[in-house]
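Only one protein chain is missing from this complex, and each of the others stays in its spot.
On to chain A.
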Amino acid sequence: MMLRGYRDSDLPLLSGDWLPGELLGLPVPGRPPLAEPARVPAPRDPAEDGATGEDDELCVVPGAGFVRLAAVDWVHRRARLEIGLRPGAEGGAEPLLKAALDHAFRALNLRRVFGWVTPAVPLPSGLPRDALLRDAGLAPEADVPRALWLDGRPVARQIWGATRHG
């Protein structure tokens, strides 16, 4: 699956019905229609607002979704991965996940990629989340209790990660 650099016309891809920051962001079943969509910022020149130290790498698959490596740390060569897929593009989850990790490790030469996973929320269409993540090379690293308010209660999240170069 080919990732492409962000263009202003891709803005609609950057908001949607996934959980904020979710590693594999797919539409959440049963989400109230008036719940505010999750959003990620469009890529922009960090010099514009004087921000320093934050470097995001965001690419898109036109019409399907985005891949964001947030807060890329070029010294320690790590980043937090989040993916957002439009409704109807769920079938692209597996190749997009692999393309994202390939980009992180083979193009950006990162050592570590990690992301948030929310086990309480099933993936749509019965997609096997754990198998998808493990097949892509990710492994569960930590449980974080009460990490997210969701559906009237706090729920736990997990950190899943992948490393390269030993």
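Methods note: a contact is a pair of C-beta atoms (placed from the backbone, for glycine too) under 8 Å apart; a residue touches a chain by one contact, two chains touch by 3 or more; residues count from 1.
Keep this in mind: contacts and distances are computed from a predicted model.
Peer 1: For the chain not present in this complex, what protein name does its UniProt entry give, out of "Acetyl-CoA carboxylase biotin carboxyl carrier protein subunit", "ABC transporter ATP-binding protein", "Rod shape-determining protein MreD" or "GNAT family N-acetyltransferase"?
Peer 2: Going by its UniProt entry, the chain not pictured is "GNAT family N-acetyltransferase".
Peer 1: Of the residues listed, A:Leu24, A:Leu58 or A:Val117, which one is in contact with the missing chain?
Peer 2: Spelled out, the listed residue whose C-beta touches the missing chain is A:Leu58.
Peer 1: Of A:Arg7, A:Arg39 or A:His76, which residue touches the hidden chain?
Peer 2: Touching the chain that is not displayed is residue A:Arg7.
Peer 1: Return the single residue from A:Gly16, A:Pro43 or A:Gly161 that touches the missing chain.
Peer 2: Candidates A:Gly16, A:Pro43 or A:Gly161; residue touching the omitted chain: A:Pro43.
Peer 1: At which residues does chain A meet the chain that is not included here?
Peer 2: Residues 2-8, 42-45, 57-59, 103, 105-109 of chain A touch the chain absent from view.
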